[in-house]
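One chain of protein is taken out of this complex; the other chains stay put.
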Amino acid sequence: MQKSNLGKRIAKSRSLYVMIIPCMIFTFIFAYYPLTGWIMAFENFRPAKGYWGSKFVGFDQFRFLFEDFEFWRAFRNTVVMSMMNLVFGFVFAIVFALLLNEIRHSAFKRITQTVSYLPHFLSWVIVCALVQSMLASDGIVNTVFSKLGIIKKPVLFLGEPSYFWWVVAFSNVWKEMGWNSIIYIAAISGIDPALYEAAELDGAGRFRRMWHVTLPGIRSTIVVLLIMNLGSILNAGFEVQYLLGSNGLLVDVSQTIDIFVLKYGMSIGNYSLATAAGMFKTVIAVALVFSANAVANRLGENSLM
Amino acid sequence: MNNHAIKRKKRFHIPVFDIVNTLIMLLVIAIMLYPFLNTVAISFNDAQDTLRGGIGLWPRVFSAYSYEMVFRNRLMVTAAFNSVARTLLATVLSVFFSAMIAYVLSRQELVGRKFITAYFVVTMYVSAGLIPTYFLIKKLGLLNNFLVYIFPGMISVFNVIVIKSFIQSLPDSLTEAAIVDGAGHFRCFWNVVLPCCKPVLATVALWCAVGAWNSWFDTFLYAPNADHMTTLQYEMMKLLSSSMQTGRDTSSIFGNNSQQANIITPVSIRAAVTIVASVPILVVYPFLQKYFVKGVMLGAVKG
Partner (left out) sequence: MYSVFRGNTVVDPSPIFECGLGFYIQKAVLEEAGYVIPRTLDEYFDIIEAYLEKYPEIDGVKTSGFEILCDGWRNWALLNPAQNLMGDANDGAMFVDYQTFEPAFYQDTETAYNLYKKLNEEYRKGVISAETLTMSYDQYISKLTSGAVLGFYDQGWNFGQAVDLLKADGKFNRTFVAVPVTNEGVRDGYIEGKNPDGALPTGLNGIGITTKCKNPERLLKFYDWLLQRDVQDYICWGVEGEDWVATDTGSKAFTPERRAQWLDSARRRDETGFTVWNYSPAWQGLYKFDGAPVRSNDSAGEYLASQSEYDQSFLKGYGIEYPAEMHSEPIVRPDYFPVWAMALEDGSAAAIANTKITDVTTKYDSRLVLAEDDAAFDQIWEEFLTEFHKIDLDALKDEVSRQIAVKMGF
């Protein structure tokens, strides 16, 4: 009984299979097949010798990573900065999308939206140069704060470890808020206007409408993006941290896994180390994504799988 | 009658919310616009004078020299052509395939749906690294081949998931209507579902376009010396790397620490490069904005 049922179902969806199997093969070639390269993590890989000619060293590369206190410090830094970026990034992007949605003058709305994602196109090198000049002791931030009486003497923002993570988080918001909000604006535009009308007739004010109509309307988008970004948590990147935090005072809080791997891996030609770190990241990311997905499912949310 | 009353009320009573909101938006504009205008100002400033620092919204010593340096490139036309070509091709193909996979994965009747979705999702977080990917590209004969700009990134699972989530929020009545009419899955996908996804497709198209437009690393890895394959971004990067030995650009980090003496000042050239590289793509967005208008869906269901 079950067998024929299954057979029937497969037959029914055969055009779906036609559409998707070529894509699966494609993905296999470009994403799964290169994983044979993971063997590099267990060797002292030398490009000239290739996969099979390089010396096999078992877990030595992993041991180098896990036994180094600096690596775990980098791990901590990466996770903290990622979480801060995630939270701030989401909150600001969503709030911005909601507020922008309330602007009625369409030209003003479009202009604001276009301007808001301009910083996304500036490279981190430029943005960091600006951040540095703004946070200098004679820069805007210190000047304004002194005038307002918040501080008595200029604060060395880029020299105090306790401020660094906030500097990174806010720099990220500045750069990416507008860009990140695009998807939410797109999602909002898909909400049925009838829902708004109904809410208005029910006497709902601005905030009520945002809370009961707009937010729920984009909830699935938010959840999905949240889950996917959670998986990238160990990829806090390295450009910002490298550019702003390489000085000796900040290095304990600024060094991310990528920077660590760059220093002890790529820059001295040790690709095996980079591969080992990559494997480590993958394992954690996949675990996180699947757990987050399970949680979302439990909560009845529209999840990934 | 009711509408009239509401409208009259609104004309005389400007809500505080709108005032505050407008102010916030103006603040946002100021904050976001400043860095960009500053970069433009620096790009038009004399290279040596820029060393002094402290340029605001206006160049202190006007000079178009940086732009001259950027455009004084025999490969400019080829590069521009390649950039546009790869962006268009990559975007169209990527959006199509991502949407198609998203559609398939959104169908409840797909047997093994969970497994197949997981199969794709895992690839987002799994990366073999530069070297294995290089070996693969070489094996496939894609080195110095234009297709290397299209194939490797063609299926972006991130985009797939975003579109899928959007499709799943569409009312079921949509597809049910189509199936009742006897349409096969592909028909359903192409004629019914896709047109309803305009906002999210526009967003994904924008992401693909910007991604394709900005990439230079793949040129650097797979076609570094092939003049016929160069792109605008790659030419920009070459310019930056040669005149920009400040050690601050990413490509020099991958190599050794340059001990060479720096000769040319990079800051204003860096600024000019940024402007030249980003302005074309900025022009694209306004055309996509019309898809983000409210109520795009309305007609589809009722009709």
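The chains carry the letters A and B, assigned in the order they are written, with residues numbered from 1 in each.
Heads up, the rule we're going with is that contacts are C-beta pairs under 8 Å (C-beta built on N, C-alpha and C of every residue); 3 or more make two chains touch, one makes a residue touch a chain.
As the structure is a prediction and not an experimental result, all values here were calculated from the model.
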Could you list, sorted by label, every displayed chain in contact with the chain left out?
-> A, B
Filtering A:L6, A:I150, A:I268 or A:V283 for touch with the omitted chain leaves A:I268
Among A:T114, A:S137, A:N235 or A:N302, single out the residue that touches the unshown chain.
-> A:S137
Can you list, in ascending order, the subunit A residues touching the missing chain?
-> 44, 46, 70, 128-129, 132-133, 136-137, 156, 158-159, 242-243, 246-252, 263-264, 267-270, 272-273
Which residue numbers on subunit B touch the omitted chain?
-> 48, 51-54, 246-248, 257-259, 261-265, 267
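Here is the rule we go by: only the chains that are shown with their structure count from here on.
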Rounded Å distance, subunit A centre to subunit B centre (Cα mean) = 16
For subunit A, which residues count as touching subunit B in their complex?
-> 6, 9-10, 12-13, 15-16, 19-20, 23-24, 26-27, 29-38, 40, 45, 47, 96, 99-100, 102-104, 108, 110-119, 121-123, 125-127, 129-130, 133, 174, 178, 182-183, 185-194, 206, 220-221, 224-225, 228, 231-232, 239, 242-243, 262, 266-267, 271, 274-275, 278, 281-282, 285-286, 289-290, 302, 304-305
Subunit B contacts subunit A in the complex at 15, 17-18, 21-22, 24-25, 28-29, 31-33, 35-36, 38-39, 53, 97, 100-101, 103-105, 107, 109-111, 114, 116-133, 135-136, 140, 151-152, 154-155, 158, 161-162, 165-166, 168-169, 184-186, 189, 199-200, 202-203, 206, 248-250, 253-254, 256, 267, 270-271, 274, 278, 281-282, 285-286, 289, 291-298
